[in-house]
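Only one protein chain is missing from this complex, and each of the others stays in its spot.
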Amino acid sequence: MSAPTSTVTTVSPEGPAVEAKPAKRRRLRFVANGKAATGLIVLGFFCLIAIIGPWIAPYDPSARSSDLIQPPSSEHWFGTTHLGQDIFSQMLVGTRGVMFVGLLAGLVATALSILIGVSSGFLGGAADEGLSALSNVFLVIPALPLIIIVASTIPGAGDLMVALVIGFTSWAWGARVLRAQTLSLRRRDYVEAARATGESTWRIITAEIMPNLTAIIASSFVGTVIFAIMSEITLAFIGISTISEWNWGTILFWAQSQQALAQGAWWWFVPAGLAIAILGTALSLINFGIDEFVSPRLRSSGHHHKTKDGQPIRMRVGFTPILPKPEQNATPVVRKKKEAAA
Amino acid sequence: ACSNGDGKTNTGAAGGATVLNVGMPNGPQTENHNPFLGSSSGASLGYRWMIFEPLVMINGIKPTEAGKPWLATEWKWEANFTKLSFTIRDGVKWSDGKPMTAEDVAYTFQLRKDNDGLNSDAIPYKTITQTGNKVDLTFERSQFVNQNKLLTVFVIPKHQWSTLKDPSQDTLKQPIGTGPYKLKSFTPQTTTLELRDSYWQELPKVKELRYTSYNDNNAQTTALANGASEWSFVFVPNVKAVYQDKDPKNHKLYFPANLGIHGLWINTTNKPFDDPALRRAMDKVINRDDIFMQGEAGYFYPKVESITGIPTPAGESFIAPEFKDKKHAVDVEGAKADLAAAGYKLEGDVLKDKTGKPVEITLTNPAGWSDYITDLEIIKDNLSTIGIKATVDKANQDAWFKAFDEGTFEAGMHWTNGGATPYDIYQNIMDGKILKPVGKGGISGNYGRFSSPEATQLLDTYANATDDATRTTALNGLQKIMVEQMPVIPTSASNVGGLYSTKNWTGWPDEQNSYAPGQPTQQNALEIVLKLKPAGSQ
Amino acid sequence: MTVTDPAVAPAVVPEVVLEADGLTKHFPVRRGIRDLLTRERKVVHAVDDLNLTLRRGRVTALVGESGSGKSTVARLLAQLHHRTDGDIRLHGESVTVRGGRKFRAYCRQVQMIFQDPFASLNPTHTVRYHLTRALKIHGRAGNSKAELETNLRDLLLRVQLTPPERYLDKFPHELSGGQRQRVSIARALGADPQALLADEPVSMLDVSIRLGVLNLLRDLKERLNLAILYITHDIASARYFADETMVMYAGRMVEGGDSETVTQHPAHPYTRLLIESAPDPDRLDRVGDLRAPEDQGSGEPPSLIAPPTGCRFHPRCVHAMPKCSTELPPRFELPIVESGQSHWAACWLYEEGAAK
Amino acid sequence: MSGKEPVLEIKDFSVDYGLGDEGVQAVRDVTLTLHRGEVLGLAGESGSGKSTLAYGVTRLLPPPGVISGGEVIYHPPGGDPYDVMSLTNAELRAFRWAETSIVFQGAMNSLNPVHKVSTQMLDVIKAHEPDLSPEARIARAKDMLKLVGISADRMDAYPHQLSGGMRQRVMIGMALVLEPQIVIMDEPTTALDVVMQRQILAQLVELRERLGFSVLFITHDLSLLVEFSDRIAIMYGGRIVEEAKSADLYKDSLHPYSEGLLKSFPALRGPRKELAGIPGSPPDLRGMPTGCSFHPRCPHAFDRCSEEVPLLGIPSARNDPSRSVACWLPGRVPVG
Partner (left out) sequence: MKFLLQRVAFYLFTAWAALTINFFIPRLIPGDPVTSLINKYQGQISTEAIQSLYVLFGLDKDASLWSQYVDYWGQVFRGDLGLSFTFFPTPVADVLNQSLPWTIALVGLTTLASFAIGTGLGILAGWRRGSWLDGLLPVTTFLSSIPYFWLGLLAITLLAGPDSIFPSSGGYEPGLVPSWDGAFIGSAIQHSLLPAITILISSVSGWILSMRNMMVTVASEDYITVAHAKGLPEKRVMMSYAARNALLPNVSGFALSLGFIVGGTLLVEIVFSYPGIGYNLFQAVGSKDYPLMQGVFLVITLSVLVANLIADVAYLLLDPRTRKEG
């Protein structure tokens, strides 16, 4: 049945419809956030190293040499270990493991949290009760001890295994947040409207609800990545996971078991720790960026204000600032009854 | 916890030291003074030996020397080491004032006989009889190889132990022993012992012993370096910089070897490593010096020099005349020549076996054992000089243990048992009687699945021989097999060493005066404490 | 039972599209499985025994205060809720659907417009996406891209968003409220429905644009011959826009009839209260004296979990009789004021012989 | 009621959101006088700047709002008038609520959900009259609540335990507890249904008679204002476009926008007439039309409208000082 043609159509441009310029994506605005941009750049740098690190490493990270425990020099930028291994090369090669575990664990955990969080929030009822109980159990079981135990269960737990273990044990928080958010989205009119239009449940979840969860998903992903990297490094550091594969934790493990600090070999200890801290900071910055993107109130930059003539103005809740009069001639200022001691 | 401690923090001042601070890196302890239990704090920190004394004191690094009479004044082996009789010392008192008698000694043995859990050396006791101040023991088999284990048995008071419900499950909060010290206080960090009023020997100078348990090697090392710990046994990397240089005059190491070794165990069922020629060639290129210097920090496990694998000087007297002067030395060219003669081909950097396959080997050890791992890294490097491609696999500890137990490993560092003679080493490596096929676990030695009926025969002969000549012949035969077949490539000796400070106390054993091993958790520790004198008092 | 008695409005009774008969909805008061331990099952009596008929080319208004169950009625009719009792008939056939193809077939004929145009469009999708989905789901997207494009343009033109190109690729946040509501309407029209359920379609819009949307709806009704359910709490707009008006109070219909009659001659005390309370600038005599002529008692709307027995309005009603609190008043047909119009009220005041 | 004595004079008042290039001007040169004891209605469509003006006058605008010009002269009863904009923060705190109180749109959001109603009420009294004994404070709060129809036993209720109407009444009571001169009400009843709305407004009228405060009443519901207020000011695009007595405005509006607004309401009584509404959509603050900001939507617009901004003034055709309008249409051009 064809719709009756409209009679009110007044303007009906002839010819093919002009392709309108796609509206600017809101998502891109996220990058414009200074914090997020900084974080992304640093993260990008580490990703790059993760990819090319093994190729650009000047030495085989495991190769012994006769320069034992040497401080940084032009041959060994970050010095050497007790076996004469080049720490700089170890750092470069080790980045891959760190990033791999972090990202994979983040992906696994995020996928699980979406699966469990969103379906529990959307389905409701008994399924919800069951899935939330499951997430609560996983929330209650402390992750790090659990990871330590599970990782020590698996013989020769390599990067892949560690990533999976971390991924499978750290989804619960994300699931809880996503569930809460899904619950609130599920009641939104546009979800109901999509249903009333005749959309299938599956499509409502993937096309209507999920896009609105992107920020939360991204933020929980980044959060898990931070957690995964820290856990992985901790596992390597305390010698639970295999140390056959180089990563920053392995370097720290060796430094610690050889008591690098007591030996005065700070170069063995410092680069890995700093790299972790920088990577962690970068990821946190991205998360702040996301937070601020989701909740613009958090943008602190909005509070450093300058007038046109460069005078700083502090915005305060409850006491709206008054702009100084640019010129005195506009309206005669009535006598000041009280001197404002601003 | 027990009595109150005084708040004093360290040894006495100018008047000479009164307190000795002993440390071990074993983590927080729970109050458990049961000397039988390796898990007790007494065993973990070593103070059980200050409370419970042996019948005979035997120098752990000179096991062949005659022991010193301790709670037994005399002992005699009879009937080809199937009978042992002790004469028990008179006038020894338990710390609760009761006299120690032969009855206590007999009870001590009876307890071990009756409780599998306490018979940790699996001694086949037959009869235990006590008459007057004599105790006679008989055994199912010759106990030649176990003789020191029997002589050094520590004695416990019958009047206390017979009241315990389950001696193997008792934490023995109030230990009663014959030693010069009694328990003063216990905390998870520190156990303090104080001197008894009287002792059957001259009372030691150390008035108080403080055993502190540090959580890990680092903490222990720090404590040693800053003098908080005066005696310990811990692996310290770069020991010179980290420990000795902190007080070069007083910070001392003493790491003598005993009769146990560490080496690269090879699974002899794996092709082509079933070929002794290949194993010998590997031995020729493995640099034991590097392993000692880099892997073991230049002191920890002393290098084994003899090609027989017998550590010296502890085992000096056992080495067969033909191997007396044969010291291990790296000989790459020799190894290459031997391999060529045996039909191996070195093509470029790659060694090909007789079938033309490249020779590759995986070296496995638990990740956390940094000295072993370092050793493997060195071995890997060494093996590459004759074209063997080795990979170091850092396994999970349990996986590694399982691989050794079931014979599914290719090669890896492992230790051997130790004892009064090199028999224990060889038995552990070559005994065909304990051999189990690959894939079957529960093996207690011979992880490499080395099968040599000749070796098994010789071991049996040694253990049951009635005279020294037979034993010497058997041991020489075993050495020959070891040298020719090389089922394990020895690298280092086990140590019974320690790190100590002469700042407050002198009289420690050292290379010149090796009256005892240096380790604070060994039975000989009592002897050391008895010999210590406040610094400057001589 | 239908509202319009055939005897009263003969001949040109337009075709019935959708009717509800004894429609009832009780929401369980649920707080998770843990509550199952407690035996009593409390429910919210959101809608009770509601009868309603939507006819082609006619607008039926549903008025009532907040929480009286208006939206629930719309959702029930759109099959977004499951009814507790009663029947919904589409072209005389009873339908109960639970999703799937049958649900789509139903939505093709009955579409809904939501109250809040700011919330009913997904902020992450463009106008194009919303409309394309509506067309695709109901198989009206055409076979080619060009055809789809034409259909999209048609839809936008129909809701007077011109030129369509300007709006197609916009995100909802780039549109004003009125424009958004037009997009919502366009989406509903995408299914080419016969009945449109408009749940307060203008209450979130600005005064000056409300009228535009209402006029658009009226125009659509006339041109497409749609049956429209217009839900509102603004009785004046019901008068303006709807052909007939029903008044709901606490989940029950209390009065119904031709819009003009209901607003000009309200019968039920609640309707009267509603009309008295509505701001009315024409009654300038009342400036400064806002008290409604009738006292309203406590003025609190009743709890729907334990609704008052009998007539639900009786606790607030100044005319309440003993009977009101015990017996549920049935519908009483009222004397016709204007010719050809029906009018009824569910109030004991209009029982035969009751003193007015 | 409305003696012609001013209580609050807003002069050339402007408010910006943001500074510099990002800034937009939401209220432009508004001049408005509130007289003692009157109800002044402020109407206009959403986004026209009604709330901004109300909050600006009390300096309560949230960031990034800034006051970019103008004065707000307050005339205390029997004292010297002073400019609210030049008060220090401490003076401003003392001024607030004691002289001017505000009732916000959503009562649920205006009441702190974690404190009892009584606590929030006593807070104010304590802050402004610290010398009053606690018993006296409680008595005062109780009295006030009784006045707005909330029984004393509800004093200790938390906001969520009260219905929407009760909360709104609590807010009104709180606004009056210090007996201020001015009460600003920003859409106090839009969230309520008509029955409740009327109840509350009735109460307010009663209270005003008793206490004699002035009300600045903001709503977009013009029909309500006509019925309820003494004078009405219509805002459009951040400016006041017309100001008149309610009845005058209703019967005879001068500005085309006011006219449009009035025509947008379907009437409940009287003949059913066709309604026109106002075509087009509200202006965007970033791209305000030149000249009269209403001209793109105005059916009577002519050239001058898009060129010059009309100033609010007494229309030439009516020599009525109680009226003013900002329009270029003949007869409405301000005189003087």
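Quick notes
Going in written order, the chains are labelled A, B, C and D, and every chain counts its residues from 1.
The criterion applied here is as follows: a contact is a pair of C-beta atoms (placed from the backbone, for glycine too) under 8 Å apart; a residue touches a chain by one contact, two chains touch by 3 or more.
Being a predicted model, the structure only gives us computed values, none of them experimental.
For the chain left out of this panel, the touching residue among D:Lys146, D:His160, D:Lys251 or D:His300 is D:His160. Contact with the chain not shown here comes from a single listed residue; of B:Gln244, B:Thr416, B:Ser501 or B:Asn524, that residue is B:Thr416.
The chain that is not drawn here is touched, among residues B:Lys134, B:Lys326, B:Lys389 or B:Lys402, by B:Lys402.
Where chain A meets the chain that is not shown, the touching residues are 133, 136-137, 139-146, 148-150, 152-153, 155, 226, 230, 233-234, 237-238, 240, 252, 256, 261-262, 269, 272-273, 276-281, 283-285, 288, 291, 295, 297-298, 300, 303-304, 314-315, 317-319. As for the chain not pictured, it touches chain B at residues 1, 3-10, 19, 21, 27-32, 34, 37-41, 116-122, 168-171, 185, 187-190, 192, 210, 212, 214-216, 219, 222-223, 226-228, 260, 262, 366, 369, 397-399, 401-402, 405, 415-419, 424, 428, 444-445, 494.
Residues 55, 58, 60, 62, 92-98, 101-102, 104, 106, 109-116, 123-124, 127-128, 158, 160-161, 174 of chain D touch the missing chain (whole complex, contact as defined above).
What we mean here is this: only the chains that are shown with their structure count from here on.
Comparing chain pairs C-D and A-B, the larger number of C-beta contacts belongs to C-D.
For the pair chain A and chain B, the distance between mean C-alpha positions equals 52 Å. Between the CA-based centres of chain A and chain C the separation comes to 46 Å, rounded to the whole angstrom. Within chain B, no positions touching two or more other chains are listed.
In chain D, no residue reaches two or more other chains under the touch definition. Interface residues of chain A facing chain D in the complex, by the touch rule stated above, are 302-303, 305-308, 313, 315-323, 325, 330-331, 333-334, 336-338, 340-342.
Chain A contributes residues 62, 64, 68-69, 82-83, 152, 154-157, 239, 241-244, 254, 256-259, 262-264 to its touches with chain B in the complex. Looking at the complex, you find that chain B touches chain A at residues 217-218, 221-222, 225, 236-238, 241-242, 294, 367-368, 370, 374, 377-378, 381, 392-396, 398-399, 402.
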